[in-house]
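Just one protein chain is left out here, and the rest sit where they should.
And then chain A:
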Amino acid sequence: MMHLLAADPTLADFGKDPLWITIIKAVMLFVFLMLGVLFGVWFERKLISRMQHRYGPNRAGKFGLLQSVADGLKMGLKEDLFPRTVDKVLYLLAPVIMVVPAFLAFSIVPFAPMVNLFGVQTPLQLVDLPVAVLFMLAMGAVSVYGVVLAGWSSRSPYALLGGLRSAAQVVSYEIAMGLSFVAIFLFAGTLSTSEIVKAQEQTWFAVLLIPSFLIYVVCMFGEAARIPFDLPEGEGELVGGFQTEYSSSLKFALIMMGEYLHTFTASGIAVTLFLGGWRAPWPISLWDGANVGWLPVLWFFIKFVLTFSFIVWVRASLPRVRYDQLMALGWKVLIPVNLAWILLVAAVRNVVINEGDRMIGIGLGAVIVIGALAIWMRFDTVNQRRREARKAQVEAEFEELSKEPVAGGFPVPPLDLPHYHGVQHKEIPSGTN
């Protein structure tokens, strides 16, 4: 029993570290994230180019491994430009606001259970709070300020549009994302990440709560502004979006780092909340030693890299959606579906686990389902009637136009030219000149 307790840290295990252990953990996390950005960029470029039958970066270092280092050096050595009309304070501050919360948000991700760090038993997680997941959401909310301010302070229409898009997009997708965590909170009974990982000892929440997981995966792209939802950047329509006026100097490097850190946070949260955190995957988890000591770091890292690869894969596969499609998906699909799913989860939990009154539960459920069906059928018939009327109108118009092609109809050549009407067709046998 003691052994199990040592392996699975809870909230009570935090806040006991000596200061130097906390500092070491913070430095380790920082180094992990910095190296993660350097090699994450290389990994993404390499993976995506393999998916597109290219080689990708292969000049700097073995396999192009040093490509990001070279890029970073170049960005550091370039002249730091301030376009003439920008709002200097905010223009400089915006990349910083983007990066700092992104680092902070990762601090609640557990990498491993209790480990022996220089002779001290400590959970391999920088900090845990009773509201750790909410803290992550809060940091996400703060870092949008960076994007919005970068857009506003640039004093350029493209940048401003990118900033506005980002503000609306992130606020919308944060709602759906927060709702997708609710089912987890119901099952885990806590908001602390270490205890959520602990609650996934039997089943991962990705299996138990598939709808929540799928909704989170969609929201993850919206929140991290990755393709298919990278509309704040949208180089097809907005040149560079909010970062149009940031030339490739250190400020741009910060922006890029912030974006990668957000993607990492999204992957880390997906792994922690849905994919069992540092727990070993199924066949390995039968072995008792798999979830003890430093080994779980490996499981966490594998899951983390696979999730990141999935995000890259999606980028290679899907085109960018239109802005109204993005908003419609967020508000009209993800949020209502999520609410219905939470209702179902809460009802089932209440009836099955807490042994609440079965009759009340079933009765209320029946009323809700019948009501929803009635509303849906009412609106569906109205919509269907509209669609049919529209189709009939288009067909009638088409009929009319094809009857009289020359009277302002479709641009076709006149159909009464002489050679259409039985003018002698001279046969030319082959072999004649």
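Note that in this section a contact is a pair of C-beta atoms (placed from the backbone, for glycine too) under 8 Å apart; a residue touches a chain by one contact, two chains touch by 3 or more; residues count from 1.
Going forward, contacts and distances are computed from a predicted model.
K.L.:
Out of "Na+/H+ antiporter subunit D", "NADH-quinone oxidoreductase subunit J", "Cytochrome bd-I ubiquinol oxidase subunit 2 apoprotein" or "Aspartyl/glutamyl-tRNA(Asn/Gln) amidotransferase subunit B", which one is the UniProt protein name for the chain not included here?
P.N.:
Looking only at the record, the undisplayed chain corresponds to "NADH-quinone oxidoreductase subunit J".
K.L.:
Which of these touches the unseen chain: A:F14, A:Y91 or A:Y145?
P.N.:
Of the candidates A:F14, A:Y91 or A:Y145, A:Y145 is in touch with the missing chain.
K.L.:
Looking at A:M34, A:L129 or A:V321, which residue reaches the missing chain?
P.N.:
A:L129
K.L.:
Can you work out which residue in A:E174, A:D230, A:E245 or A:E259 touches the chain that's missing from view?
P.N.:
A:E174
K.L.:
Tell me which stretches of chain A touch the chain missing from the display.
P.N.:
Chain A touches the chain not shown through residues 90, 129-131, 134-135, 137-138, 140-142, 144-145, 148-149, 151-152, 155, 160, 163-164, 167-168, 170-171, 174, 178, 191, 390, 408, 410-411.
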